[in-house]
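Since the structure comes first, as structure tokens, the remarks are kept for the end.
In this view, the complex is presented without one of its protein chains, the others remaining in place.
We just call them A and B in the order they show up, numbering each chain from 1.
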Amino acid sequence: MDINLLFKIAAVGILVAVLHQVLVRAGREDQAMMTTLAGLVIVLSMVIQQISSLFNTVRTLFDL
Amino acid sequence: MADISKIIGIGLIGLIIIVILKQYKPELAIYVSIITGVLILVFAVEKLTGVINLLQSISNKTNINNNFLKILLKITGITFITEFAVSICSDAGEKAIASKIEIGSKVVIITMSIPIITSLLELVLEILP
Partner (left out) sequence: MYYYIKTILLIAIFLMSTAIGMLISKMYENRVKELKQFKNTLNILKTKIKFTYEPLIDIFKQISQEKSNKVEKIFENMTYKLSFGDVKNSWRDSIQEADISITQEDKDVLKELGKVLGQTDAESQVSEIEVTETFLDMQIEKAEEDRKKNQKIYKTLGILIGLFFVILLV
């Protein structure tokens, strides 16, 4: 749980954008789409962990 | 002071990243905004522990029914999480879903506060001749 996660997501986003550009420039739209999807899934899995940790903290604190 | 500067720092860094990322991959920018929100909220929630402990100790000293305080705290927690979800939804441009989450949370809060309402009504009935 720290600020590094933000930078990580930003870096993944920029990398995926560059990959997408390169692949589209080469005329491989389907693979470009796949990379975008893969990046999305990876980032989503990171984000979901954090959200669940937030919910757990709130639940224990306010004993919901 | 250190805490507030930390929160502001996280918020500003998240903002800059979102602004950069929005040009290239708008769908990932939403994740960054979620994570920024989560980080700040977790920070704030951890600070809240002291306040809640204080409230509980005060209610133990006085003769107030302890269940009421528990319900109040639960309602606070629900609004906390709901606010988080609603702001994410409206950030992503889904105002309709945001308002639906709000309605749901309001219903849940009302059902939870039924005991308080009934006890209040009973009190009023007792006082009235």
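Methods note: a contact is a pair of C-beta atoms (placed from the backbone, for glycine too) under 8 Å apart; a residue touches a chain by one contact, two chains touch by 3 or more.
If you're wondering where the values come from, they're calculated on a predicted model, not measured in any experiment.
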Partners of the unshown chain among those that are drawn: A
Which parts of subunit A face the unshown chain closely enough to count as touching? 4, 8, 11-12, 15, 18-19, 22-23, 26-27, 42
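Basically, only the chains that are shown with their structure count from here on.
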Averaged-CA centre spacing for the pair subunit B and subunit A, given as whole angstrom: 25
Under the stated contact criterion, what part of subunit A meets subunit B in this complex? 1-3, 5-7, 9-10, 12-14, 16-17, 20, 36, 39-40, 43-44, 46-47, 50-51, 53-55, 57-59, 61-64
Interfacial residue positions of subunit B with respect to subunit A in the complex: 9-10, 13-14, 17, 20-21, 24-25, 27-29, 31-32, 34-36, 38-39, 41-42, 45-46, 48-49, 52, 70, 73-74, 76-78, 80-81, 84
